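Removed from the display is one protein chain of the complex; every other protein chain stays in position.
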Amino acid sequence: MTNDPQNFDGRRWHDMGGNAAGPIPTDQHDFSLWEKRVDALMVISSSKGHFTVDGLRRVLEDMGPEAFETMSYYERWIASVNQNLIEAGVYSTAELAARMTEVAARGPTYGEASDG
Amino acid sequence: MPHDHHDHLSPSGHPYRADDDHPLTYWQQMEIAIRELLIEKGVTTAAEINAQIDAMDSRNPSHGAAVVARAWTDPAFHEALMTAASAASREMGFDIGPMRLIAVENTVDVHNVVVCTLCSCYPRNLLGLPPDWYKSRAYRSRTVKEPRKVLAEFGVTLPETTTVRVHDSTADMRYIVIPTRPSGTDGWTADALADLVTRDSMIGTGVAKSPKAA
Partner (left out) sequence: MAERQFMRVRPDMPPGHVRTPSYLRGKTGWVERTLGPFPNPEQLAYGNPADALPLMRVRFTMAEVWGADAPHPQDTVDAEIYAHWLELAEPPHAT
């Protein structure tokens, strides 16, 4: 695979099988409540037919390799869930924008911002 | 939202990451906003979200271990598991939802290992959420090309006479490895055998514990 667009061979960044890589990382963390909520929102909204796991994956892939390296697993998931819900018309960007601003105004921590 | 009963210890016994004390991130802000919008628009309810969190929390490797132990001790169930693993798991009482499962069996001749090179597909509805290493670039890249080196990093070495079969979980099926039953366990109950079955042995990056080590 090459990063040179002129010589791109069609192989996408997420298609990792066979790439050279280092040792298997051993660190492990428990998921926080907000991450478990992201997981739940994905399962629920896809099971209700608003999008599919294929759409979730497609958006994750289209985020590109930098997102994989710099964002956590569930940060990428909530970004993808959002993209899929916007495309499905479940809510609008304007609605989301207003609500995100309101959430942030409640307080500087997750705990305070969750108390809506 | 009303006070959430999840605000204490995670099922592993570790505290949740202390999000409540850390500055709100952009993505957390987004999660809260989306959750509230979905509730207000009637897509879901707070109770349904909490129930789904509880359901995922309750799924853990002991469910898979029970399936493996029953396969070791019940020949009819073993046959059912190898033929139609989803139905067999449900028949044991596990709510695996719509997951389609294939059981692949280790023998003296064959060792199976599972990976998802394209993302992180995993039999989560039976085993719970996958470990972080399963989703890593290194595991996804190397396992289909040099599985024995990857297994060696996990402490598993196999003789040349054993064939390694890697399963790349590319589509609709999910995989559970049935590890080899440890020797020295004749007459053991399924419950006792289940304690020997580790999560990694059901992915293929480990083997079941021997009676002396348990």
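All chains are identified by letter, namely A and B, in their written order; residue positions are counted from 1 within each chain.
In this text, a contact is a pair of C-beta atoms (placed from the backbone, for glycine too) under 8 Å apart; a residue touches a chain by one contact, two chains touch by 3 or more.
Note that the structure is predicted; figures quoted are calculated from it, not measured.
J.: Check each of B:64, B:123, B:147 or B:179 against the chain that is not shown and name the one that touches it.
T.: From the options B:64, B:123, B:147 or B:179, the contact with the absent chain belongs to B:147.
J.: With respect to the chain omitted from the figure, which of B:22, B:137 or B:165 is a touching residue?
T.: Once the missing chain is taken into account, the touching residue is B:165.
J.: Quick one: say which of B:39, B:92, B:173 or B:190 touches the chain that got left out.
T.: B:173
J.: On chain B, where is the contact patch with the chain that was removed from view?
T.: Residues touching the hidden chain, for chain B, are 117-118, 144-148, 160, 163-173.
J.: State which residues belonging to chain A touch the missing partner chain.
T.: Chain A touches the missing chain through residues 9-12, 15, 17-18, 51-52, 54-55, 57-58, 61, 87-88.
Going forward, only the chains that are shown with their structure count from here on.
J.: Mind checking the centre-to-centre distance between chain A and chain B? Centres are C-alpha means, answer in whole Å.
T.: Inter-chain centre distance comes to 21 Å.
J.: Where on chain A does chain B make contact in their complex?
T.: 14-34, 36-41, 43-45, 48, 50, 57, 60, 68, 71, 73-75, 78-79, 81-82, 85, 90-91, 95-96, 99-100, 102-104, 107-116
J.: Which residues of chain B touch chain A in the complex?
T.: Spelled out, the residues of chain B in touch with chain A are 1, 4, 6-7, 10, 12, 14, 16-17, 19-25, 27-38, 41, 43-44, 48-49, 52-53, 56-57, 117-120, 129, 131-133, 135-142, 144-145, 150, 153-154, 168.
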